[in-house]
Every structure is written in structure tokens, then in C-alpha cells.
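Every protein chain except one is present and positioned as in the full complex.
In order of appearance the chains are A and B, and numbering begins at 1 in each one.
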Amino acid sequence: MSARFIVSPAPHVQGHRTTSRIMFDVVLALVPALIFSVVVFGWDALAVTCVSVIGCVVFEWAIRRFVFRGKSTVGDFSAVVTGVLLAFNLPASVPLWMVLVGAFVAIGIAKMTFGGLGKNPFNPALVARVFLLVAYPVQMTTFPHPTGELVDVFSGATPLVAVKHGLVDAASLDFQDVLFGFIPGSLGEVSALLLLAGGVFLLWRRVISWHIPVSILGTMGVFTYCVGGWEFALFHLMAGGAILGAVYMATDYATSPMTRAGKVIYGVGIGALAVTIRLWGGYPEGMSFAILLMNAVTPLIDTYIKPRRFGVNRWARRFWK
Amino acid sequence: MEEMSNDCRQADCAGCKGCKPQPASRTLLLAYGLPLVLLVGLFWGLHVWNGTLFWTVATLCALGIVAAVVLYGVAQRFKVEEDVRIDETEKLLPGANCGGCGFAGCRAFAEALVSRRDISELFCPVGGNATMDAVAVYLGKAVAAQDPTVATVRCGGSCDKRPRMSEYDGEPSCAVAALLYGGKTGCSYGCEGYGDCVAACEFGALEMDIETELPEVTPDKCTACGRCVKACPKGIIELRKKWPKNRAVWVACVNTEKGSVVTKSCKAGCIGCGKCLKVCAFDAIRIENHLAYIDSVKCKLCRKCVAECPTGAIEVSW
Partner (left out) sequence: MRTFPRGGIHPSDNKLSRGTVIERLPLPEVVYVPLSQHLGAPAEAVVKKGDVVRTGQLIARASCFVSANVHAPISGVVESVDLRLNGQGKYQEMIVIRHLGFSGASSAMPNLSEEGGTLSTSRPPSRVVATKSAPRNSPNEVTEEWADGIDTSPELVRECTLTPEEILKKIEMAGLIGMGGAGFPTHVKLTIPPGKHVTLLLINGSECEPFLTCDHRVMLERGEELLIGVTLLMRVLGVDEARVGIENNKADAIAHLQALTREHEAYRGVRIVPLKVRYPQGGEKQLVAALTGRRTPPPPGLPVDVGCVVCNVSTAVAVYEAVQKGKPLVERVVTVSGRGLTQPKNLMVRVGTPVSVLLAAAGGLPSDQGSDGRVKVLNGGPMMGKAMSYMEAPVVKSMSGLTVMEGPSARRRQQGECIKCARCVGVCPMGLEPYLLMKLSRAGMWDRLEQEWMINCIECGCCQFGCPASIPLLDFIRLGKQEVRRRNKI
């Protein structure tokens, strides 16, 4: 008798979602914001993004191929996501070689040294951003000013910097500009509205859950409201990388907690840290540091915050034994 | 040597100052006082020269002292007194940490060897009698010698002998497959062929034969740690007496069904006919549940049974 039947343990059906589909959805969600930055910052933005994505993919492929000597994992789009997110964290005027350095740090150091997808303790794009920020502070904090014209680009201070150093009062800023993104800033962080739209898309596709973004933005909102009233709060929510970080960076699967309660704790921690750094720290922008710090806490959260076990009295332990 | 050091620990030696002359009080003053004076002087100079630098250094030093005191206190508080013989015994062991002795690694085994009064039941299969003798000499306890054994795969159902009825598409692990069903062949006793034993072996003594889909033991590498025995969900692997030149005779089947059922699923299975039993002159063979078993200690490797077996279930390595 030949082997006619296939045997495998249950379950025998699989959901439609795959890793590559999830990653592709994230890329899709980021595309509107990318198009917007190309419109306001010119072709430089596209160049930075392309170099970043290509760099990440090539590094991922090369390390898999020549260091791990394993199967290529480029097909799962995770390197593309890292590339786009890294580019979103860079000013459009950054030299392209620096983008390549960032891509190497993101993939080579932050991701592959730990074993690749799903094993990295810190968000690769953020590690790269922070690395570049510390290594090349001048280029990383020189932001082109969007003037609506594609070619005319000069450096300007981001609203956060301006407010921090007392150049402008938060209440006097044009909120429409902040909301729509006609402000200086990193390539992808400027358009709060489009980033939010992408976030809604991800929520609809159930790629992310609401817990992390809502708890981050909620904490930041409450915190800044307590400090400086609602206009100040609104400004802080929309300016800088708050939304980019809350929706796309903090929700990175590998570096965020697994349980819902854990996600809320993580989000609250990020929000509180980010506002603390923004208001009293040395940097005007604190999202990246806040997220990286909470990334470090994630394993601890996962160890202690457990989902509510079905049928188990929360306070009773092992009554059946 | 040992006697001398023993003498030193005796009570009347406690106040002895002859072996280690105490420094005179003047020398002591010099030895501690001079550096202290120098240090204070250095700090004073630093303070005069650059106040900020002084405070930096001073703060760091203070921090260091506080940390040292805390560390010392904690270390004293949580100090664990350990028998020095455990370390020494562990050095005598092979250090494979295979768990073949039944303990969680060589350290745990060494602890047991030191703490137990009677260690005649403990045995390190990897190191064998040589290691155990060394341990016995060091600890001054009696150990029991054991015959060396070797892992033996008791299934001969290769691909050509045992037709495949289904294709397994789950996780390639014998334990997972065994939990699910009887296996891809008609024989639910035989080797699954996904190599859990190979993965369990730390010594590279097991390897999967691609053609037969059965694991092959390399007797010279096998240390009889028994990991593969535990890993096999079907209980096929047995530790049998190791003969010189790795010679062995064994029944390569564990199927306890009736002969008619066995032949349906495997051409190399033991059908329990009892022919081997009749020719064995050493009373080494017994038949239980339609399955012959050769006692590897009683067996004298005469190989008469091999020729008798109608299905070729008795395997021989010569």
C-alpha cells in the first residue's frame, strides 16, 4: 500500500494572516505619510527612504546568507518595514551614506545579532536612529523646512525645539500646520493626520491592537495637560514623533509585551517617559528614548503580567492540588 | 603533606606565631600610615589645584567605599559553606553533563557522591569504571563496578520491510507523532524515524540512516548515558551489555502483537514463533507477549538463533 493519506496533528486549517502579509500591511499604512513627505520635502525624502529600505534588505539578505548561512528571510518584508521606519525617523536632508550606516546598525547590530526577526530586544529602527543621533548630532538635528516648494529647503527648528528653547509659545503655533505636517521635522513624523489614518488602517486590519497607542497618547495627553493645559497637551500629541512612535514604533511585535494588561503598562511607561524627557530632559524629542527604555522592561512585564486564566480565581493559587 | 596540614588545624596551634611572624607595631604604622598620609596629601593637593576635580574624585571614592562595605556585608550574610571535596570530585568526572547518572549534571552527581555514605548504587556511565575507581580512591568510599553497556536500537523495520501507509505532515518529532497516531506504517510499535534520539544524543553516537529511516548507533562513541532511551517515545532503544569489538546479538523488534498481525505490517518483525528459544543453549532467550527477548548478559554470542529466525528479526553485529 502506498502512502495515500496525509496525517498531521490538529488543527488542520490556518488563518489567512501570514507574517509577510502583516509586514506588508504596515508598509501600506506608511505609504500615505511617505507620499506626503515627498510632497513637502521633495525627492530627498524618497531617496532617503529608498536607500534605507534597500540597505536594510541587502544587509538582512547578506547576513542571513553569509553569516547565518541559512535561508533568506527577505521575503517576510520585515526588513522593508525596518527600512521605512528608519527613514521616517531621519531628516530628509541627511546624507545618504549616513542612512546606510543607520541601516547597518538597525539590521546588523540591533536585529541580526540577536538572531533575527522576533528575537531582537530593541526596536531596530530606533536603535539606528539613536545611534545616528548620538554619532552625528548636527546632521540629525538639522531639519529642512517645508515651504510647499519642492526645491527650496533650508534648515529650521522643529516645533518641539522651538517650544523647548522658548523661541515660541506652544499656544501660538498654528495647529493646522502641526496637524497636517507643514513643519520641520523628521521625514515621516510630520504629518500627524496621515499617520493616524495609517494607524486606523492597521487597527482595522487587526495588525495592532489599540492598547499601546491609546495608552501612550493618553498618558502623554493627561501628563502634558496637567503641566500646561489642553493646548499644550494637543501640541505635544501632534508634534514630533509622538504618533509615529505610538502607532508604529512602540507596537513593534518583538519588543512589546504579549498581554493586554502588559501592553497598557508598557504604553503608560512610554508616555510618561517621553513627556518627562521632552519637558525636563536634554533632548526636545523623547519618544525614541522612551520606547527603547520600555523595550528593556518588556521581558520583565511579560514575566509578571499574565493574562487572566479562565476559571482561575485571581488570588487563589493552585487550589486543586 | 596531608598529615602536616591536619596538624596545623589542631586546637593547640591556634595561637602559634612561629610560622607567620607578626609585624612589629612600627612596621605596621609604616605599612598603613604612609600610604594613608600620601593619599590625604594627594587629595589635599587636588583640592587646592582644582576643586571640581577633587569633589568628583572624592565622591567616586566614597561611593566605592560604601559599595565595598555593602558588598562585603552581603557576601558575609549569604556565604555558602561548601565541601571542598565536591569541586575536586567534579574535576574527576567527565563533565559531559548528560544526566546519564540520573542527576542534573556532573555537579549534582558530585554533590551526591560526597554527601551520601553509600555510593555503591551511583554510577557514571560515561566515565565508566575508571572514573568511578578514581572517585572511590579520592573519597575513600566503595563503588560497584558495572559492565559497560551500549545503546541498541530494537527495530528493524526499514523502508523496504515496513511499507508506509501514510505521510506525516506535522512537526518532525517522534514524541509529537507518537502522541497523535500509531505511526506512518502499520506497526504502531516501531521506530517513528524523526530522530528524537539523535537530537538527544550529546556524543554524536546516533545518526539517522536516510535509506532505512532508522537510527544507527556508533558503539565507540556511545557512552550509555541513556538519553536516547528516555527520548524514544516507543521505548525501542535499550542499553545492552557491550561486548569486545562491539559484537552483539539482539532482537530488533518490540512488537507484542500476534505473529499474524505483525507480518501484516512488517516483514522484519518478531512473530514469537519460539524457534530461537529452542536452539539457545544458554537460557538467554525468553518469549513474552509473542515477542522474543535476548538477555544480553546471559547470551554468549553463539549466533545459533540468528540462523533460525524466519523473519530475520534477530540482528547481529560482528
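Convention: a residue touches a chain if its C-beta (ideal position, glycine included) is under 8 Å from a C-beta of that chain, and two chains touch if they have at least 3 such contacts.
In this text, all values refer to a predicted model and were calculated from it rather than measured experimentally.
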| item | value |
| --- | --- |
| Touching residue (missing chain; options A:116, A:144, A:221 or A:286) | A:116 |
| Touching residues (missing chain, whole complex) on chain B | 165-167, 169-171, 173, 175-176, 179-184, 186, 188, 257-258, 261 |
| Missing-partner contacts on chain A, residue numbers | 3-15, 17-19, 21-22, 73, 76, 78, 116-119, 209, 253-254, 256-260, 306-313, 319-321 |
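Convention: only the chains that are shown with their structure count from here on.
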| item | value |
| --- | --- |
| Distance from the mean Cα position of chain B to that of chain A, given in whole angstrom | 47 |
| Residue ranges of chain A touching chain B (in the complex, touch as defined) | 1-9 |
| Residue ranges of chain B touching chain A (in the complex, touch as defined) | 163-171, 176, 179-181, 184 |
